[in-house]
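Of the protein chains in this complex, one is absent; all others appear in place.
Letters A, B and C mark the chains as written, and numbering starts fresh at 1 in each.
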Amino acid sequence: MLPDLSMMQSVALIPVFPLLAALIIALFGARVLKTRSWMPAVIGVAISAVLALSLLVMFQRGNIVGVYQLTLYHWISSGGFSIPIGIYVDPLTSLFLAFITFVSTLIFIYSCGYMQGDYGYFRFFAYMNMFVFFMCTLVLADNFVLLYLGWEGVGLASYLLVGYYYTKPAAREAAKKAFIVNRIGDTCLAIAIFIIYLVFHTETFSRIFYSSDLKNVGFLAAHHGTLIWIALLLMFGAFAKSAQFPLHVWLPDAMEGPTPVSALIHAATMVTAGVYLIARCMPLFTLALPVLHLVGVVGGFTAFMAATIAMCQYDMKRIWAYSTVSQLGYMFMALGVASGTAAVFHVFTHAFFKALLFLSTGSVMHAMGGELDIRKMSGIRKVMPITAGCLLIGALALSGFPGFSGFFSKDEILSAAMNATWTWGPLLSVVGLVTALITAYYTFRVFFRVFMGDLVLPATAGLHEPSAFVLPGQDRHESLAEHEAHGEAGLEAQGHKPSDGSVAMWMPLIILAIGAAFAGYLGVFGGANGGGWIQSFLSPVHLLNGTVPPVTITPGTHIPVRTVSTVRVAPLMLMAVSSALVLLGVLVAAYFHWVNRRAADLVGASLRPVVTFLENKWYIDELYNYGIVEPLWLLGQALSIFDRFVVDGVVFVIGFFPQFTGYILKATQSGRLRYYGIGMIAGIAVVILGVLYLLR
Amino acid sequence: MPVMSQAVLYQYLALGAVLFVLGLIGFVARRNMILIFLSTEIMFQGVAVILIAFSRYWMNMDGQSFVIFLLTIAAAEASLALGLVILLFRRRETLDVDVWSEMQG
Amino acid sequence: MDYALAVATALGALSIYLLLPRGRGSLVKTGALVGVLTLGVAILYLVRWVGHHEAVGQGAGLGIFFYLFAIIAVISATAVICHPRPLYSALYFVLLTLAMAGLFILLLAQFMAIVLIIIYAGAILVTYIFVIMLASPGGNVAVADYDRVTPDPLLAVLVSFVLLGTVLQLMFIGQPRTFMAARPVRAVAVGVIRGHQSLSDKPALRIGGMELLGVNLYSQYALPLELAGILLTISLVGAVMIARKNVPVAGVLGTGQMPVE
Partner (left out) sequence: MADYVNTSLPGLLPEIILLCAAAVALLLGLARRDVLRRLAQWAAVIGVGAAFVAALSNDVERHTTALGTFMTLLTCGIGILLLFSAWEMPFAMDPAQTDRHYRGEFFAMLLCSLAGVSMMAKVNNLIWLFLALELVSIPTYIVVATGRGQSEAQEAGIKYFFLGALSAAIYLFGLSYLYGFSGSTRFSAIAAAFQAGISPHQVPWMAIIGVLLVLLGISYKIAAVPLHFYAADVYQGAATPVTAFLSFAPKAAGFVAILLLLRLTGWHFTGEPGSTIPALLTVMAVLTMTIGNVLALLQRNIKRMFAFSSIAHSGYILAALVAGPALVAGGGWAHDGVAAALFYLAAYSLMTVGAFAALIYMQGKADGAEDIDDIAGISSEHPLTAACMAICLLSLIGMPGTIGFLGKLFIVQADLSTGHWILAVLVVVNAAIAAAYYLRIIAAMYVREPWSPSHVRTTLAPRFAAALCAALVIGFGLAPSRLLSDVGHAADFMVGNSAAVHLTGIKKAGSGSGVWSLQPSPVLGRNPALVAVRMPSPSIRR
């Protein structure tokens, strides 16, 4: 059945509406729209969401089959060199588009309430729209150059948004760090793209991935090394954007941006660009198996590392940031065992529950006047019940509690790793299980600390998020001090009592909560042959799971043919184990952070009499604590220090090196005519000396 | 008309190079703006002698024509230089070039 | 590497280093001594080199004049860059111009020699001296500090003489004929390519080559000649633009003084 052409062209409009909205806001935001700037933003993204969802429906109904490519315009075409601008639509694209625009719309609606009264209201929406435009371009691109446009564009938007509260030094630093790390990745990606052109003489996906070269043994043998380099460089590009070790350092710091930005960019969409890139380029990666395995190993390590670090953080947003890094690690683990479907499934569910968690946290932040330290608040479910409920659902999904969305997608990954033909695949699976335990622990640590127990509110509760109205020259502490001077009366006069916020804020939470709770069932039911809907939906993208005909490149390197999408139900054993571990994690967290918050402190004390032994239920909890939680906690501390000093240091050096060189070179710009003359003559003398040397 | 040998030519080339480099030294060693520009004139003289020697060697007039243009440009630049020197002297009451080094870094 | 040449270059560097003005502890006499030594070594080297490569010794009779004018030129150029008084530098530059004119005559460029003297010694240098007199603080009685002390003589001399030494080494190493193709063939070849006639049989050369120069200028370089005229006009206007005092407009400030920052 032929695809509906007009429909396909309307797909090309998906990025256009956010772009239009961004332009309208940029041009008229300051003068005309002002506080109404949210209107074009939300409308633009909502139209895109409708279009994207209808595209999804068309794929589902079979109106469109397989891959559809539409060249809109020949950008450069000259001789043998041509770069078209076109769209490449397959179920993968459609799925990404759908959740990007859908989640964006919800977050935009949320932002209307959240950013109310902010100093640069219109700028915020202009950048957010620009971001959605670039993200959609990235996903829709039919060639690497266009993809690079989107890639750079989301980086630019992210840079502007992280540095949004430019008066905060931390925000400036975070923006700078995000910039440097992303530039590393961008550079790698750019070089990879150039090499791809040199090897394949085209940049278009369809011509590369379906190229007969990839089945040509001679071609592969000739280009084996080059293909490894391409995959390696693409991998580093993906690592930087998706915050994988050692390029993950920017993500936790990027939480300095407004919370909706964290939710949209640094949790739900932009960071998944790396996953998209590798999933899209899976045909290339399957020809460079060592690199693919490296992706898996680094993913596993990152998942574990970030989870342990998350255990010993106190800032809620930071915990979720590390959890994002960790969950992205899961996705790369799946990619590493050539299971794109599992990775994409997790991206899909993660978008819902992570956006939910961030937005709930944003509500907490909004209500508590910007305070996010989990030690300073407790039992706030009493003042903001909706948020508490939503955050609980999000936490259940994140920790992979049986029946919630995270459970199914995580299990898909674990079983894919377990079933992988690669020798070390099962080991990755084990790492994933351990990480699942830790994840459950730190997730519920936050929940129990903050929402359960007695009501304790931080001093700043009731203020707006302070950074939202810090003007140039005014400092966050000043506004806090001002607030404290006003005292309780000031609270009544200036702010409002802590609550769930306006409808615009809690409505999206509830919708996201529904998604977070039930999205996972799409991976189990609704499919064609009794399998999951996601799997059968993505099955036309047969390159996603490395189903490339086996080619022997060098003796001993045999590419396995695996079709993970046929594994519909994960082994029950694995499910049971992971459920048990998650439950254990939740229980431990509940005990230490809800039931008996002192217990953790008591453990450090000396042994107690038997009575206390019995009173303390055989110290089983403490045993767990000693045996599992405490060592992991220490490991987390250690990794956190490593993170802060070593990895950060390396990034710092990379950013610092040009500046340092600059300071040395600065001496040459002495401002004196004579020295400039001497410099010129010296340069020429060196050149002529070189000639003398060469002529001898 | 005796033909000029390469050996004789090289004497002139050496002289030209020496004059050129003396001009370079004057340019970078001295601080007086007028002297600095006078040094560039020495460099031009060095180039001129080389050109005329080549002209003699190749028995054509291109080198001499070149020198005419060289002198023209040298004169044009000299007029600019002197104008500039007068302007700068009016501003700072000195011919020291090191005074003019406020922009740097 | 040609060691004799290297020694001569190094001696020259030393001499210039010593000769550059350096305030009180002046070493001019030592510098001059080293300079004379340098010239001696250089002349000996050149004479030996020419004798070695010149079988017939054509034009040897004129060699003495070359050395005479060359020595004057080098000494006066050195004096220009080393003299603490700018006025003397300018006068030495006149001497340099005269010596160059002598060399030009040796090279059968009589017209160029006259032009050089008229333009440089006659016009440009007069302007220079005028500006020096105009712009010298204290009217040329005292020598300014910046003229008496050279800030970085070593660096300047070192860098420049490395350049000179390298160029000279390149020039004199090996047989000259390996560096330039034999001329007759090339001259003919080039002449054929360009449609130029060889000039050696033209009587005009003997009377200074003015006729040929004129033909050359107005045929081959007619367009550049026009350009040169434009350039002169521009620089004239530019010099006026640069050096003019600001004309006060009646009623606006009206001091007519250039503000001094």
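Throughout what follows, contacts are C-beta pairs under 8 Å (C-beta built on N, C-alpha and C of every residue); 3 or more make two chains touch, one makes a residue touch a chain.
Keep in mind that what you see is a predicted model, and the values were worked out from it rather than measured.
Asks: Quick check: which displayed chains does the absent chain contact?
Replies: Among the chains that are shown, those touched by the missing chain are A, B, C.
Asks: Which listed residue, A:Gln9, A:Thr421 or A:Gln669, touches the chain dropped from view?
Replies: Considering the complete complex, A:Gln669 is the one touching the chain left out.
Asks: Using the document's contact rule, name the residues of chain C that touch the chain not shown here.
Replies: Residues touching the hidden chain, for chain C, are 167, 170-171, 178-181, 186-187, 189-190, 193-194, 196, 220-221, 223-224, 227-228, 230-231, 234-235, 237-238, 241-242, 246-249, 252-256, 259, 261.
Asks: Touching residues of chain B against the unshown chain: what are they?
Replies: Listed in rising order, the touching residues are 13, 16, 20, 23-24, 27, 33, 36-37, 40, 43-44, 46-47, 50-51, 53-54, 57-58, 60, 62-63, 65-66, 69-70, 73, 76-77, 80-81, 84, 87-88, 91, 97, 100-105.
Asks: Provide the residue numbers of chain A that touch the chain removed from this figure.
Replies: Residues in contact with the chain left out: 26-27, 30, 73, 75-81, 119-120, 123, 145-146, 148-149, 152-153, 156, 159-160, 163-164, 166, 175, 179-180, 183-184, 186-187, 190-191, 194-195, 197-198, 471-472, 658-659, 661-663, 665-666, 668-669, 671, 673, 675-677, 679-680, 682-684, 686-688, 690-691, 694-695.
Basically, only the chains that are shown with their structure count from here on.
Asks: Given which chains touch which, is the overall layout a line, a ring, a star, complete, or other?
Replies: Topology of the interface graph: complete, with all chain pairs in contact.
Asks: Find the geometric centre of each of chain B and chain C from their Cα atoms only, then give the gap between the two centres in Å, rounded to an integer.
Replies: 6
Asks: With centres defined as the mean C-alpha position, give me the chain A-chain C separation in Å.
Replies: 69
Asks: How many Å are there between the centre of chain A and the centre of chain B, using C-alpha atoms for each centre?
Replies: The computed centroid separation for chain A versus chain B comes out at 64 Å.
Asks: Mind pulling the chain A residues that touch 2 or more other chains?
Replies: Expected reply: 674, 678, 681.
Asks: Can you tell me which residues of chain B touch two or more of the remaining chains?
Replies: Answer for chain B, listing residues that touch two or more other chains: 24, 28-29, 31, 97-98.
Asks: In their shared complex, at which residues does chain A touch chain C?
Replies: Where chain A meets chain C, its residues are 674, 678, 681-682, 684-685, 688-689, 691-692, 695.
Asks: Within their complex, state which residues of chain C touch chain A.
Replies: 151-152, 155-156, 159-160, 162-163, 166-167, 169-170, 173
Asks: Write out the stretch or stretches of chain B touching chain A in their complex.
Replies: 24, 27-29, 31, 36, 97-98, 100-105
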